[in-house]
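The complex appears here without one of its protein chains, the remainder shown in place.
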Amino acid sequence: MGRRAPYWLALPGWLWLGIFLVVPIAAMASVSLTTGNLIEGFAQTLSVSNYSDAIAKYSTQLVRSLVYGGVATLLMLLLGYPVAYWIAFKGGSRKSMYLFLLLLPFFVSFVLRTISWGFLLADDGILFGTLKGWGVLPTDFHVLATTVAVIGGLVYNFLPFMILPIYVALERVDPRVIEAAYDLYASRFDAFRRVVLPLSLPGVFAGVLMTFVPATADPVNAAVLGGTGNTMIGNIIQTEYLVNSNYPTASALSFTLMAVLLIGIFIYARTLGTDNVLEAAAR
Amino acid sequence: MRTRFGDRVLHWYTWLIILWLSSPIAVMIVFGFNDKKSKSNTSWQGFTLKWYQELFAIDGLTEALINSIVIAVVSTILATTLGTLLGLAVGRYRFRGKGLTNFLIFAAISTPELVMGASLLSLFVSANAPRGHVTIIIAHTLFSLAFVVVTVRARVVVLDPSLEEAARDLGAGTWETFRLVTLPSIMPGVAAGAMLAFALSIDDYVVTSFVNGSELTFPLWIIGSVKVGIPAQVNVMGTLIFALGALVAIANSVSSRRRAAR
Amino acid sequence: MTEAIPAIELDGVVKEYLSHGETVQAVKGVSLAIGEGEFFSLLGPSGCGKTTTMRMIAGFEEPTKGVVKLLGQDVTDVPPNKRDINMVFQSYALFPHMNVWENVAFGLRRRKVAEAEIKQRVGEILEIVDLTGREKRRPREMSGGQQQRVALARALVNRPRALLLDEPLGALDLKLRQLMQIELKRIQREVGITFVYVTHDQNEALTMSDRIAVMNDGLVEQLAGPREIYERPATKFVAGFIGTSNLLSGTVDSINGSAAVVRLGAEDRILVAGPSAAGETVDLTVRPEKITISTEQPEGELSVVRGTVNEVVYLGTYNSYAVGLADGAEIMVFQQNANDSSVTAERGDTVWLSWQPQHSYAL
């Protein structure tokens, strides 16, 4: 393959992203600078006040989303890494089976999963009802309609997106390098920290990107599992767009969210010591 | 001995996570056997198999399920193909436009679903493209694509380039090298990406609801039916999707093993 | 060497890279011819351009300038899969998803060789590299030495016109490496094809090669047989890189017939061919094992210097002395433990070092 190889490889993807992502998003960016309402029409005024107004009005929800997304991502990393590790090194010939089992629940519509969660986690349901009956939990204990439920829901829904890329990176690691580390007097923890973890970082980065970004923007979990005061920025965008038909504000909020996420990933990339943030962003 | 103990703990832990992720599915399967008397299906009223017998009694639901599966399969194939190629390009090479490509992939992941759906619809409307299977597949391929790129890329960056050089040195052409060496080497990434793409597609509601025209997918039909009451056939079909997913994944793992063995 | 067409010929080959916007020359103009059946080494420190040179022969890199010929044919633009040469990679590059048999048969299958013949040839080569019975193993399940032999078999089974080996023994332990060096030489003799061997290990190069090209900073500093490279390094770099050399620096005192006389101290006299006028500054070199150490001043037409023993190290087959000279320089001397009086001098002794004039020469 010659020097043009990367261009040939990228061409179909570029076309797809160019036509179906760039063009519509550019149009959306243009909409975010208009003013007006649906009935009177929206006029292009190149006004940036949509941005300042939206940020001023919804900064609480924006910050809340970043916190929820960040905490959920951290939890996913802690919960998911050992699973990816075990499957990659000890999964043997059943690796694919484990991965598929992890992902399979997500082949079934989230509405059904949600209803089932409502059944399982009901205040007096089979889980908590029983525990309350035994006196293990106080009678007013509940998980649904709390912040814990929202973050738990985010963790639940995006966990496979953390596990899979980490697995993909770990699977490549030759177990002999770990033995080599033991050979060089590393403790189990040292071997992990100095050898396995660095080798899996591309996967960790991919996992964080694929979970933090959609978790922060997610509208479903807050709506379904949250209570009062759990509204996230994704819900606001939905309301502004679908209920209020306020397309400029919805677009402005979307771009603000994307910018904030990009900055978040940038800071994360910097902490990891990657100098090219755009490269890091897609790793 | 400590090693063995640690491994065993991790083994159980992995199963615990799988169990946790699957627990709502168990409820769904159980309520597929509920002999419910009203339209709501949330309290247990006795065992029946009648929903399995009347599985295809609701035409719209059956059609929606078939649509969902067809769309998921086609968009998974497309997204996996395009995403793998793109993942190879950005993971392997330095080239002009790489930074921009990475940015696009980030944008595709971070665009709120609603924005993606709405802006795609505007595009299709202004191009006067009829909405239906094709536009749903386009949209699903779009948002799955980026996830495939990211998983494949994570694999490609740790791929030893001398493997491909060895293949070419031994007389394999560009395509043979890709088929016999590159692809098998990055297969875990490709397979993971494909599984994600399938899950994303078959579970999508928001984007689909914009670009579907008058075609319905399984999630869309269910959400609409919430208003009056979700029929138990939905549970049965969820159960069958679950089973079908198992089949696809097993086939995938078997075929990749066979490919590896060749 | 034969007068026939060389197996591999490089003519004015240059390789430039763009790195962070700057052009870097990895190979700055290399011309050489490698004969058929020759065991040829590219030797040099890491970053000297030896691997790039080999990759241009293999076809993985395209020269910025210059021509690569195989058996007289210009192959500069021919991709690696169309070149009738094979390579053994530093990391072996065994296909992890294939077993030994599939790895070895890979090249033959690409060439559409009949299955029966593949079976026969793979069987033969596995016998040569002593891996019969391990056909079903995966690379991960094998030791480094075994992997190395699979890599060798995988290349050799194709009966290439030339085999390129990129530091193939680097990952093996010393004992195994020495065994494999002999093994490689044997195999090369048996199959009779050209080997181009890239290494930074001078011992390896000296042991196995017919000829060696010593490379430094993108250029060939010396191209010669192992003996000549060792005995008569052409440059200061080669002298320093190959084995242990003593580098001395002094001023020509007088011209004595064909030799110049260099003095470092009052009692020193080094005879060296080359310089033609008194007052010239000369760099000269002498190998430690060529020097005789004695506690009395020697007689005869020898180069003689006087110094003080700084260190004596017993090394089994020989002793190593570090001797400080009047001008502050230090000379290494190796003395074979041939007779009973193994140690000639102790630390702090004043000694005379002497050697035949032909063993030192100006650089």
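Letters are used for the chains, namely A, B and C, taken in the order the chains are written, and counting of residues starts over at 1 for each.
Keep in mind that, in the parts below, a contact is a pair of C-beta atoms (placed from the backbone, for glycine too) under 8 Å apart; a residue touches a chain by one contact, two chains touch by 3 or more.
One rule holds for everything that comes next: contacts and distances are computed from a predicted model.
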item: Which of "phosphoenolpyruvate--glycerone phosphotransferase", "Heme exporter protein D", "Hydrogenase maturation factor" or "Polyamine-binding lipoprotein" matches, in UniProt, the chain that is not displayed; value: "Polyamine-binding lipoprotein"
item: Chain not shown, its touching partners among those shown; value: A, B
item: Residue of B:V27, B:L123 or B:I137 in touch with the missing chain, whole complex considered; value: B:L123
item: Which residue of A:L9, A:V31, A:L112 or A:I151 touches the chain not shown here; value: A:V31
item: Residue, one of B:I202, B:L220 or B:V248, that touches the chain absent here; value: B:L220
item: Hidden partner interface residues of chain A, rising order; value: 19, 23-24, 26-28, 30-31, 34, 36-44, 60-61, 114-115, 118-119, 122-125, 140, 142, 144-145, 223-224, 226-229, 231, 235-236, 239, 241-245, 247
item: Those residues of chain B which, in the complete complex, touch the missing chain; value: 36-40, 42-43, 45, 57-61, 118, 121-123, 125-128, 209-210, 212-214, 216, 220-229, 231
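Going forward, only the chains that are shown with their structure count from here on.
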item: Interface with more contacting C-beta pairs, comparing A-B to B-C; value: A-B
item: Distance from the mean Cα position of chain C to that of chain B, given in whole angstrom; value: 55
item: Length of the line joining the C-alpha centres of chain A and chain B, rounded to whole Å; value: 16
item: Partner chain C, residues of chain B touching it in the complex; value: 160, 162-163, 165-173, 176-177, 180-181, 184-185, 187, 260, 262
item: Contact footprint of chain A on chain B as seen in their complex; value: 2-3, 6-7, 10-11, 13-14, 17-18, 20-28, 42, 81-83, 85-86, 88-90, 92-93, 95, 97-116, 118-120, 122-123, 138-139, 141-142, 145, 147, 149-151, 153-155, 157-159, 174, 188-189, 191-192, 195-196, 198-199, 202-203, 205-206, 218-219, 222-223, 226, 230, 234-235, 238, 241-242, 244-246, 249-250, 252-253, 256-257
item: Residue ranges of chain C in contact with chain B within the complex; value: 58, 60, 79-82, 86-87, 89-91, 93-98, 102, 106-107, 110-111, 154-155, 158
